[in-house]
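Working notes for the structure below.
The complex appears here without one of its protein chains, the remainder shown in place.
Showing subunit A:
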């Protein structure tokens, strides 16, 4: 946004020989030159044969070939100077284009490197080990032999206590929901108090049969992550490296796997997260899974569980299962919907109280009952973070026979608050495994819960010591395996609990004595505690220096990009006068003929900067070994990448500084510049707040509306009444279209209850409503006509445009519409008589045809299409661009005024078709509106002469971000439309499937990025100078928008890494912004720059080079 400093325009040297002190770009000096040129031109007599359109036009452009090229140099070889100059210019363009691509690839690498380093330090990762515990191989020899050791019938590693188990999860059962509360005037009781007294009362009155303890969850406190912890005994991390990222099934050793291997039959009732995590584990006939995502529904899941649990507990059907998992969601949903302090919560807890009483009555002696919350809830009833209220759940175990004990007398009463005697949720894993006679899962880090093994009198120290020893040995075995897998020597890890293990083993040496068992128990627990602490710090530790390194690289990238953009931006539009253009060209020719070819300078600063990057990396590579020797603890590749990124950044910034004479005022000088800054910066700052992140779509609508209003105001200032009307029309259309698109919504959970999803038929479905199926058909009918209207505005609906837009493009749109109708027919089973795969078999080739049309045929058409112009030599003068032939005939070139833009738009239409193919019907409507908005934006920028202002690329960035939300997405992992991978494919195929999902997710941003060159090219005449430079500047501003957003979200995610909403809001937003930045970088190179090359070559071939 810096004001461009004074720079020497490339044309300076061209003029030098004629007017030594010509002020570059100055209208008067060029006019003076023109006068001389005109005189020179009049000497020209020679006529030349015109071979092709290019020849005709170059001829008309200059009134014939150039006579001065004849003997000036010997390289003519029959070609006129003009052709040779054109060739030189074309070569120059190609050469410079290469440098530009080099620079942008470098920038992509810088962005990727910055994001890589930040992610490496930010996303907590843990290796998932393949090993499994086996019944016959305990991690340490048994301390006491018993009958049937090593068999699941008697107990694998420890004699089993129970035959069967019923595990009931009451989602979000916070500990204080279960303990009695004394009502007082200072602290009046809330709706959730004293509504579920059953657990506390039983634990207090029958301590041998039941105990109640606070049950502390490890954040993130989301059900899926909690269930992983509760069944594997490991600490959750954001990404469990090694697990399949897309799939959710738990692959590492876990309780259910052990149960299944031991031949236990498992039943599941309730929340369907279980079936996603443990597919194929449960007895299909008697299990019942219910959709867990409809948080507005308090009763369906619970009533379903209640309906099926009681019959299964009846003596008649007890034989059908061994372990039952029942997951109630009503309490959680009541919290999400109403918050904990609401009568609905009271009702829900009372219902749970009644259900549990019934279940207890139906139990037999051999069955263990476990009731627990998987997490708590905050004051508003939500969860996910790590606040006390969210991590403090309740655990209650019950048995008809007297089993449980307390090691101290004052432990008999359940803790009054969750701060007293809490147990970790992972402790359930060894406890349940040992009580049921199963091996403890290999990855477990938890310890046995004391109450379950202490005996009724609370003094069976031998039993406690044995289970603690066995668990500790398992942990030790896991640690050793983990260090081997990571390639780390265990003894080098600081604070290794090895010493504690040795102590524990020696304490037990004198086996048999009561005291020894008690001390041994304590030391084994100490060992477990210490190991857990170390693991927690290893896995939950953010690598802050690495994060800072990433942020610094990203910030350096933003700085380099800004300087690149401001160094290449020009002050305004060049003077639009055909006479002057002709004069200028003549001068160039004169100079060229005199042999001053070297006068053709680079358009952009790219070459210098890219050289800076190379030099910087080279120096960095030289320095590398020195620094490497100084700290050799890091990974070689990472180290090289970091040094390379930083040194090349330094090189670029150094080159840029050296090039500029002074720093101009870095602040914008126009309201448009200010708007661009305000939009970008305020949004970036807003991402530090969860509210602004959640409501990003509304904020973008607000900004887009603001731009529309500003452009309407500005249009009113236009002198020409027709321009004024057009400007207002397009501004109003721009605002109204954005508003129309805003009706397409897919709400994220946090937007409830202020948002209503409209993207699908209902908030709980992911299929389109019947009326939405009409949208693609309407798009097919209307969108080509709209695009056509923008072509006809500049009389550019010529050449390939009519065939491609009205037929090919429309055909593709119809294919997409038919596809979604067939898809809906399949989903809705409209034709039950058809074979089940028939519709799929029909619609997949349809989608493939659409893609072939857009990508293969489209690319070929774009690559070889001549400009969208039509040339006629009519006698009658028509409006449009006219050039008088030197022979006197009148030549009309329709579409001359938009030769660059109208042709490049064909490429954008291909991308548009690609994006539309993977959008659901509502998304297709949104993307079509976006295409229309882009076209109105082009007209607005042209009318207001803002083609060189940063506002255009920034608004395009806002449009891309806005329509990301309007195509049914949110900055959450849950909103990814995975099924889009199957639109043109039957199965997952790499690399196509991820590309399709990316095209579906970031289609709007991709369309916006590929339209960036249009901002410059729209309504640009052929032979316009400095187009590459202007496009590169526009692309820089556009990418700068995403780069600033990405930098900001990265910084906020790093800064707020301990924030409650990290996993729900900041981290997904950071990941999304990072992906978008890389995608936009890539599209900028692969579509915008490549497209510009083809476009410029094609236009240059016809009209000659500017």
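Going forward, a residue touches a chain if its C-beta (ideal position, glycine included) is under 8 Å from a C-beta of that chain, and two chains touch if they have at least 3 such contacts; residues count from 1.
Please note the rule applied: contacts and distances are computed from a predicted model.
Novice: Which of "DNA-directed RNA polymerase subunit", "PIG-F-domain-containing protein", "Ubiquitin-like protein 5" or "Cytoplasmic tRNA 2-thiolation protein 1" is the UniProt protein name of the chain not shown?
Specialist: "PIG-F-domain-containing protein"
Novice: Can you work out which residue in A:544, A:671, A:782 or A:995 touches the chain that's missing from view?
Specialist: A:671
Novice: For the chain left off this view, which of A:714, A:816, A:1067 or A:1098 is in contact with it?
Specialist: Of the listed residues, the one touching the omitted chain is A:714.
Novice: Of the residues A:436, A:676, A:735 or A:918, which one touches the chain left out of the display?
Specialist: Of these options, the touching residue for the absent chain is A:735.
Novice: Of A:183, A:506, A:691 or A:762, which one is in contact with the hidden chain?
Specialist: Touching the chain that is not displayed is residue A:691.
Novice: Taking the full complex into account, what residues of subunit A touch the chain not shown?
Specialist: So the residues of subunit A touching the missing chain come out as 668-672, 674, 689-692, 694-695, 698-699, 701-702, 705-706, 709-710, 713-719, 735-736, 738-739, 742.
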